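So the structure is just underneath, and the comments pick up after that.
One chain of protein is taken out of this complex; the other chains stay put.
On to subunit A.
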Amino acid sequence: MKDFMLLFRQPSYDYSNASKEEMKALGKKWADWVGGIAAQGKFISNGARLAPEGKVLKAGGVVTDGPFVEIRERLGSFIMVKADSLEDATTLAHGCPALDANGSVEIRPVYP
């Protein structure tokens, strides 16, 4: 099996008005999805959890604050998984809650 990184991107989101129940439901979605990968013995590790705020530095010293309107989708976080092939790793990405929020999952092999 090879190692892959799954990177989640989501449009800028604002959870400050979300209710406790909504946050709990969202947390469950993620936990169940990652749990499903782990149940197949294919989970390696969690990436660092990224906080919502941030800055972007561009060529010419241009600094912008988040939310990152320029890049439509903000990098949420990532996890490391193992899979037989890129196709297999992509299958693992199905059901990722980022997709429900109109986001995307990028699947990248990692050099050994």
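Definition applied: a residue touches a chain if its C-beta (ideal position, glycine included) is under 8 Å from a C-beta of that chain, and two chains touch if they have at least 3 such contacts; residues count from 1.
Heads up, the rule we're going with is that contacts and distances are computed from a predicted model.
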* Structure fact -> Per UniProt, and picking from "RNA polymerase subunit sigma", "succinate dehydrogenase", "Glutamyl-tRNA(Gln) amidotransferase subunit A" or "Phosphate transport system permease protein PstA", the hidden chain is "RNA polymerase subunit sigma"
* Structure fact -> Touching the hidden chain, out of A:D32, A:D65 or A:D100, is A:D32
* Asked: On subunit A, what residues meet the omitted chain?
  -> 28, 31-32, 34-36, 38-41, 43, 46
